[in-house]
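The structure appears right after this line, and notes come after that.
Take a look at chain A:
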Amino acid sequence: MTDTVMEARDVCKKYEKLEAVKNVSMQIRKGDIKLIFGPSGSGKSTFLRCMAMLTIPDSGEIYLGDQCLTKPATDLNKARARIGFVFQHIYLFRHLTALGNVELSLKHVLKLPKEEARNRALAALKEVNVSDCVNKYPSQMSGGQQQRVGIARAIARNPDIILLDEPTSALDPELTGEVIDTLRDLAKEGTTMLIVSHEMPFAREVAEEMIFYDQGTIVETGTPAHFFNHPNSERAQKFMTRIIKRTMRE
Partner candidate 1 sequence: MDVWQTLIYLLEGLPLTFSISIIAFISGIAIGLPLAFIRVYEKDVSFVVDAYEKVFRGVPELVLMLLFCFGLGYYFAVPFANPFFTAAFVLGLRSGANQSQIFRGAIRGIGDEQLIAAQSGGFSKWQAIWHVMVPQVLTYSTPGLGSEYALLIKDSAYAWVIGVLEIMKRAELLSVQTSNLVIPFSITLLIYVAITFPIAQWLDRWGNKKRKKMGL
Partner candidate 2 sequence: MFDQFGFIGQFYPQILQGFTLTLEITAFGVTFGLLLGTLLAVGDIYGNKVARSIIGVYVELFRGSPLFVQLFLAVYGIPAIIHIPINHYLLAFLIFGLNSAAYQKGYMKGAIEAVYGDQMDAGLSTGMSKTQTLLHVILPQAYRIVIPSWTNEFCSLTKSSSALAWVGIFDLTAAGVEITGIYYVVLPVWIVIGVIYLIWISAMAKVFDYLYEKWKIPGIELNMQ
């Protein structure tokens, strides 16, 4: 098969009052760095969670490589082990140190022996530049440090793809920089990433493809240059104008 890492086909997810995902299809190949952006409440996060099967879609298919995740008998845990997920609100394991957070899945999912798990965890933490927080608990770290540990936790298993749900949105503005730097480094190394974010400077610099998502569907896709200069759809135009104005103010 081609080097498609993940694929969504006609995925639908509806909540009581909101159609969060309306027949959305998307293909991500190895090394792709795609960024989903759009107005809040449009269902972007829901779609991302569907990709990781953290939220089960109502219909449609999700593929991880050749494996169809939406088939009933699938071992979702094994599948999720190959996906790294970074949450908007971080969600570190509060009762463990940074090291413990990263080690946990190495020990229990990959079943690595203690020494090896520890070393790999330390390496992942080094990669995201939080080696000085190794023995700290989440409540003792800043938001930016916590999120970087969250990224380390996601990459430690060497997943096929990393999904990031607004990784900087819940952080204080001064702290977003360190997280963005980390993501930029990951991008340089060729990590396959699907990011939901409205960090426009980061998008312009790192994303290969930007996907405008509004009211449950993909409205438009294109390169960053395309969106920053000449979006096609009116909705995208309106959104870009607003967001560029805001970014320039900051």
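Here is how the candidates were picked: all candidates are chains of the complex that A comes from, given by their letters.
By our rule, contacts are C-beta pairs under 8 Å (C-beta built on N, C-alpha and C of every residue); 3 or more make two chains touch, one makes a residue touch a chain; residues count from 1.
Just so it is clear, the model here is predicted, and its values are computed rather than measured.
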Direct contact with chain A in this complex, candidates 1 or 2: 2
Candidate 2 partner contacts - residues on chain A that touch it in the complex: 52, 54, 77-78, 80-85, 87, 89, 91-95, 104-105, 108-109, 137-140, 153-154, 157
